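For this view, one protein chain was removed and the others were kept in their places.
Now for subunit A:
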Amino acid sequence: MKLPYERPTLRRLTAGTLSKFGPQAGAGVRPVAEVAGASVPALLAQFGSPLFVLSERQLRRSAQALRRSFGTRYPRVQLAWSYKTNYLNAVCRVFHQEGAWAEVVSGFELEKALGNGVPGHHILFNGPSKTAADLARAAEVDAVVHLDSFDELRALLAVAAGRPRPVRVAVRVNLDAGLPQRWDRFGFNLENGQAWQAVQQVAAAPDLALVGLHCHLGTFVLEPAAYGTAAAKLAALAQRATHELHQTIDYLDLGGGFPSLNTLKGSYLPGPDLVPDLDEYAAAVAEALLGAGFAPEALPLLVLEAGRALVDEAGYLLGTVLATKQLPDGRRATVLDFGVNLLFTAYWYDHLISPVRADAGRPEPTVLYGPLCMNIDVVRETALLPPLGPGDQLVVHRVGAYNMSQWQQFITLRPNVILLDLQGNSHIIREAETLEYVQQPERVPEHLL
């Protein structure tokens, strides 16, 4: 009887970087053989590697948790699902079943939302690049246009003229909420008076109906207090519109930017130890709105455009090791069958990555490379994983946000995406691409045939 084998490994011991937060170092080492109750090897055998997996149960849980956090603190709350975060129709429809409206940022996304059965009046149209055709379509279906600029206002006035009903409009506001990085490229600035000017112009336009005020503070915002500040400022603007222009504002939209539990690159603490609970955001917002002086019967609807915080946790990327090698500097390198082409968020996060095999041996630091013939294709600069070999399988956690919309068809084809439903059944919700699919829009000039 031969002894079990574990590859010989040598790990340099580095004094000074030992962390008292022990679990962080070992967090990725725990084997994960199942995701959302399904066997990883079985899923990969059935649907191929790599494979995106989404858990319907987790999608619904997240939507319900957000509603609970805000709804128990403020009486009128509405979620508008951020389409760009993941606009696979099955994902969108889960959130719409949970009562979410749609928040879209292009004509393409507007049509997707309509196709998913969202009534036009439950679609909020954000974004800086609405064409005249987009604006006309939004007006036709009664979506709310979130105005981004005075040029867009002029374009919308031209589109709105002569229509049987006024086009519904919200003014997008950027403001100082005390965050180090201010997102001031979208909408009208509050502090310099632009936002008030926009409110006045919309209120004065008979073809437009001012129904809302909107702001979006940023992305992966870790300061709940900033949302309280933004809510207070929007509320003050709404009350000024009411008092000075006799204009009732139906809703205040605080946008998105709520973080998931991923670990940002450069962060000392892992996401789960660092990211505030949604309850803290809800408490800050509710306190600001309830203390803003609205009459109880005139409290505006609070709209939230959460994306990442709802979908990230529900997504997994399963993949396989293609090769391992030794780098000249002594580091281990592991080549995977997925890279930044599929895992766009590898640029932002140190994703938690788990081995599937339980008896894989003592962890060692390794660089994780993707399959692209490009130097930038690094999934993790360093990850502590057991010795891996070709064929070993891995699970990347919290990949539901942005990857399935920002991924690239680059060098390789995009793989299957499946949804595990509440009964554990698997459904392909986006088929793996084929050469024919990718080449279908191409045309070859006659002289090259």
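Some observations on this one:
Following the convention adopted for this analysis, a residue touches a chain if its C-beta (ideal position, glycine included) is under 8 Å from a C-beta of that chain, and two chains touch if they have at least 3 such contacts; residues count from 1.
Here, contacts and distances are computed from a predicted model.
Selecting from "Pyridoxamine 5'-phosphate oxidase family protein", "Na+/H+ antiporter subunit D", "Glycine/betaine ABC transporter permease" or "HPr-rel-A system PqqD family peptide chaperone", the unshown chain of this assembly corresponds to "HPr-rel-A system PqqD family peptide chaperone" (UniProt protein name). From the set A:162, A:206, A:296 or A:330, the residue in touch with the chain omitted from the display is A:330, counting the whole complex. When the full complex is taken into account, the listed residue touching the unshown chain is A:13, out of A:13, A:373, A:422 or A:444.
Shown as candidates are A:3, A:422 or A:444; the residue that touches the absent chain is A:3. Among the residues A:178, A:389 or A:424, only A:389 touches the chain that is left out of the figure.
Panel shows subunit A; residues 2-13, 324-330, 332, 361-362, 364, 389 of it touch the chain omitted from the view.
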